[in-house]
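Each remark here refers to the structure printed beneath this line.
Shown here is a partial selection of chains from the complex, left in place.
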Amino acid sequence: MTTPLRFGLFGTGRIGQVHAASIASSPRASLQWVCDPFVDGANATAAKYGGRATAEPADLFAAEDIDALIIASSTPTHVELIDQALDAGIPVLCEKPIDLDITRVDALRAKADAATVPVVLGFNRRFDPHFAELQRRVASGEIGALEQLAIVSRDPAEPPAAYVAVSGGIFRDMTIHDFDMARFFLPNIVSVTARGANQFSPAIAAAGDFDAVVVTLEAEGGELVTITNSRHSAFGYDQRFEAFGSEGMLQVGNIGPSVIRSYSTSLVEAQGAYHSFFLERYADAYRFELEAFIDTVAGEPSRSPGFEDGRAALILADAAELSARTGRTVDVDLRA
Amino acid sequence: MTTPLRFGLFGTGRIGQVHAASIASSPRASLQWVCDPFVDGANATAAKYGGRATAEPADLFAAEDIDALIIASSTPTHVELIDQALDAGIPVLCEKPIDLDITRVDALRAKADAATVPVVLGFNRRFDPHFAELQRRVASGEIGALEQLAIVSRDPAEPPAAYVAVSGGIFRDMTIHDFDMARFFLPNIVSVTARGANQFSPAIAAAGDFDAVVVTLEAEGGELVTITNSRHSAFGYDQRFEAFGSEGMLQVGNIGPSVIRSYSTSLVEAQGAYHSFFLERYADAYRFELEAFIDTVAGEPSRSPGFEDGRAALILADAAELSARTGRTVDVDLRA
């Protein structure tokens, strides 16, 4: 058994907790440092999962006992922390998005692309075992030429207004996962067409954001991708993926905590509600994401999305926003 | 287009109505005579589906314009009517059971087996398109050697007490269909083991009958068949069939009027209740049963169950009754 990889973690909010727990439960990882400007959060996380707590990012970059970093702090801090990690030569896994402003991303791009240490983006869904298997099977040619993807992604309930305000809008905050999933299958997207709606949430409308959107992507081979989002879903977390090809189709349906089917006088073959939260639906994905990152740090060929993937997803989100606002299809060149 | 086959029908109760409707809707059949001792029933049926009405069976045997007979009258009349049909040389389709008394069946056996006209038993389920396809696929070897059958058959609601009183008991009235379905796949059953229960119906218990039974059959190759019956089912007509073989399994599940799936806060993927009545579930089966009989009368090799099948099912029902009452496995020899 090799020595566990020693991690430093930025951010102890909801997603920071997920990563801390993944590190703690992996025999290949240990939590060495926890950093959060709210030092109480850092202390509590360190007490629970191990490591030293600090409010100062500089402490982590100065530490001698960190092999890898996870950036799960607030979005505006990502670019600066990646930059410093690159300077320090420490492998880094950064939560999406890199930033809400593509110009800040582009400013870091050359440096990140030239980095000799792994820079990995936290698009965890690529590591969901079902989506990953589906991607492998499509890549293996099981359904012939891939022609269409259909992604349905609906959150159980709308986020708090405070979150919406700093989220960057539904395309950059929520659809960004679906953009990356589309690119998991069809990396070179060439156009984005989007429509947005305000269907149920006065708070989201007041923030100038959409609570539901539909996006059509075209890939370079003419493949069509539809993404359907809503910020609420009465029946739980709605996460479906469908790949249609010349020879067949593959689907991942929804998953719930129970497989029991019930039969009553009015309804038959009924299952209990689906998972009510992304942490339950994607628990495995977060674990596998960490394992893949550890593999990459250990020198294996990376299976993880990188800086360019983070940039591409943001470009698509920006294009979707523009399309939804102007009623025009927006062409993109992700390779430029 | 050939001339329609001219039918005489005995019995205008529930099942007589089914046959009258099948005849009326088939371009290959016409209803010529309707006989019922309750002549009002005969008149009403003739008015609706065509033909002449009478209370006298003799009128049908004397008629010159009858090509085939359907016996859907009460069970005690079956043996005598089949006998007369054989004397008259008229093809006959008789509802199950031939009789509740095996000695009466055996008394007619030699004559029926030697008949030159078709004598067909109304085990309609063999003509359900799903069960028929399943049987073909098993026979084709799709699942290798057939090893086990599981038949679940539950009625939506218990029959009226008056019906129970003359039904001959659950094995001869209800399970008899399942015995025939078992024999559709495994004709030579060699032993019967049954357990009965009184789970919910005081009326059925008062009649000395079971309201739920479980039967295990063994076929000559050691194959095992389980039959599960109940006289009620909260979620509608429960009719499932499963064939397990050395290379795989084939199933027919339940069927309902709606394919819609609903998703709510508590239940997902829920379908509306199944068919609530055998007439809806087996509507196609009754039609195809008639068409197969017409084919047989027209000289094609018979695809229909015959007198021996009717006798075998009754022997199995008798054996099940004996087994349930004695707690012993009962060996049978259907070929004796």
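In this document, chain identifiers A and B correspond to the written order of the chains, with residue numbering beginning at 1 in each.
The working rule: contacts are C-beta pairs under 8 Å (C-beta built on N, C-alpha and C of every residue); 3 or more make two chains touch, one makes a residue touch a chain.
Model, not experiment: these values are computed from the prediction.
Here 2 copies sit in place, and the number of copies making up the whole complex of this structure is 4.
We take it that only the chains that are shown with their structure count from here on.
Remark: chain B residues 234-236, 254, 256, 262-274 touch chain A in the complex.
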